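Structure incoming, see below.
In this view, the complex is presented without one of its protein chains, the others remaining in place.
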């Protein structure tokens, strides 16, 4: 149970902190201006490509990818503290480093389960950041937290598969540069419930694909993350070789994709909470109300102390989870992977809420990043399945110890 | 302490419920479509004017206004249950009835403190719903929860006053039909701290008035409420007769405006919570997860029960406050007016959060009203001063009983 | 929905407040000393009998009993504010007024369902406060929140019934003056599930009755309330005429007993919370830490304000419930009766916890009544069935509105 940052992590953290300070934070208002000026939330602000070029030049590229053939080859424990730092600027930093969801999970998936042809065609441009990708799993009609509910059909027809279904919350798909969708559907509804699903690659421009709209998240289009699309697949025909892995392997592949994604999300949330706490402290030191700076008011101090205590605990739990995944694998870390999904968004939501309260009207507005950070944290209590599902499952395992 | 709905209230509630069911709820998706189609958040969807005409025809107009010369002449206790009902569709119903903030408070203010000329010029078109108005009090640079901090200057110069300052969170001012701003500023900085402020009427088209931008609220422009503007007043010259009441009466007028506004907000919040609870119940009855409807899952039942318990308590407290205001006046109801400001937004936020969680992704998106309801409730923990200010003040009074 | 205190209530409140101030509060330390001196927790401190005599002389006797033949003939709404006042000294005041549970419910039960002979024999000495009584319902082996689980058997044998079973949490039964037990058991296990139970009167000295021990509540024997006994009934033979009402009516009688008992408990809890808040305020005004009285520290002020806000809401809900019971009966008030059971103990627990925290070590010790008040409030989250059961049931009813 050694969570110490090793030499490589320390070095990368220093480089990343410098990049954040020198490039990303100054780019935040520029990005905001460029988006406003474009008038189109889905337009691509040029500053982002500049950041990407700079990150690549500094060797801060594809850090998330554990496969050394394609990425930095870091362990989960090495990457986690870097993911945390990107959470301090979650709308820019992850993509600037080519470490943004859902591309990260999709690249891992292609690296691990894709055929050579699939990797050449799609992994390569994803690794260079030329295109983006989406992961189409959740469906509006069913409780998708139970993956076996998925209703989209993928039916073999000659040398092709035909896809029919509706997906939503396909994150990233509103970005016009998003060219490839990884779609989960049922190939064999008669099989065992965890062997019915498969994943298939569907290029965005395939006939029958209709991106209907972007889902909003508390009023945000979430454009910096490529939005969240609702997509119709109507008799969408793709070559049979677009299937990822074997028929029936969809559920297993989804599970494999899950663990590292959870770590990334949770560490970013910790970075988000740290950012919020910093903003709260700075505000508290400078804002005077009723004759005293907020920093001298007991209630604000309680928020600050309690935030620190909660952040520390959550970080340790995520690091332990990363360490477990590195040492005993995703299966062995199952309880902890669920635990961080339960604990971390709730912690971040709490901390950011207090920072908002300390900022008054500015806190809920566009003048601080806090409201957008909050909306992200809140949504993560639902993404990957609502917390309640994870708590029920974790409890079952706990109960099994005593039965 | 009699909170029973009297005959007039019962009759108006029935009429209002019919109007909501027959007109407002069906108009909600139409409104949404018209706004999307317009492409401009500040464009006025025609459906709203149709609703206003209909409400007026049904005798559901200016119900909030206690002065029978201008409005329905209801007591706070009579109006409160009607305000609750409008909270079930808070983006449409209040304005449809010409009972939307901040016009309500502004009309009360003009009716009570305005000169005849001021009433002719501004109250009349507000009463007919032709124009809208804004109340410009909060400032970005100071903690406005302490009204004595206000920095905007209103300086006498011959037969005019000259206004200089910056305001924000001027709700309603982004609506192009908003023609008049009631501005609070300091006329006599040397006077006693509660006698330094005055209010003055500033027509929107006065030279020197610049509406800079709309503040967002968790990503929402809050366009149905006319947004929340940041406004510069630079050497804005208005006739001396635009002053409301006497010089130095601004603080007292603001206080008078406060009580009924709090009741309205809080009762609408209760309606919002009721709406959220209804949506949660309906969802729980129809959505199946892990083989059972949500309605059979213990955690969801806890949310529902706890929501009901919290709503009931908050409603009673608001009704008691309304009754107190009617019987002993705003001063005598001071503790309760603060108590509902503390209790009700927090209650509504909690209830709506659970409804969101029960809806999964739909809950945070545009497909339910929940996320927007939540953003409103959350913001009301800050509007009129953060809860913490009210708690500190309420506690002081409680302590005084024992010292 | 008129909760105003009528003239009789106002007058009784004044008399009761005078009694508390002049007699009960001064008796608290005396009682404490007498208990310590006796060395036996079940010994009867003489001061209590003095208080009873005085209360009776002042016309403050059997106020709880709505039947004017036996008691004060007050409605629930009239009695509730009096019950609240007794909560300010919950270890002495209720019994001093002969208004202590479980005698109150037992007297109501005898007044309403008892035969003339039963009333003569048991109601009369209970009304004069000569003896006490216990209600034996809960059983250690089954989840007694579901009354149909009750396993104790009451079997007809000639002109007698024979009782076999084990009860616990028979409150009051450790008091040596407790002479009569009302025992709930199954007479007809083959009948409909709500018609299987009956109630029977078992004098304490009947052969086969063994009071095994007193249950403790967080270290307290709860001696002032007569403790909570575990009792064995082994082949206990009582005359057939000891049955209360008809065979099979036990469940219905228990339900009838429930509503008023809930009101009494909840109003006492509100009095307990008021007492705790008063103690917190007094402490905060006098205790200096880090150079300032606690009363000037923001966190303590938050506790005080939040306590006041919570108490007000809970009181209104209980008063509404009392009013409903008076006007539409227990059935019509079912939701509210559950709601107060859920809301009030949790509120009181919260408020008392803050008062404890504000007192430091004194708060958890015998030097303030706070720890004992807390233990009572906490226990009421379990008594009459855990809150979770009530929430599940309330939610079911709420869901039914929308299905």
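For this structure, a couple of remarks:
Letters A, B and C mark the chains as written, and numbering starts fresh at 1 in each.
Basically, a residue touches a chain if its C-beta (ideal position, glycine included) is under 8 Å from a C-beta of that chain, and two chains touch if they have at least 3 such contacts.
None of the values given here were measured: they were computed from a predicted structure.
Touching the chain that is not shown, out of A:34, A:75, A:149 or A:335: A:335 (per the contact rule at the top).
Touching the chain that is not shown, out of C:33, C:49, C:146 or C:192: C:146 (per the contact rule at the top). Screening C:60, C:209 or C:375 against the full complex identifies C:375 as the residue touching the chain left out. Counting the whole complex, the residues of subunit C in touch with the unshown chain are 138, 140, 143-146, 168-169, 215-221, 287-290, 297, 299, 356-357, 360-367, 371-372, 374-375, 378-379, 381-383, 386-389, 392. Residues 1-5, 277-278, 281-282, 284-285, 295, 298, 300-306, 308-309, 312-314, 316-317, 319-320, 335-336, 339, 342-343, 388, 390-392, 394-396, 398-399, 401-403 are the ones on subunit A that touch the missing chain.
Take subunit B: the residues that touch the chain left off the picture are 297-302.
Simple rule for what comes next: only the chains that are shown with their structure count from here on.
Closest to the middle of the protein, by Cα centroid, lies chain B.
Computed centre separation for the pair subunit A/subunit B is 37 angstrom, with centres defined by C-alpha atoms.
Residue positions of subunit C touching 2 or more other chains: 298, 300-302.
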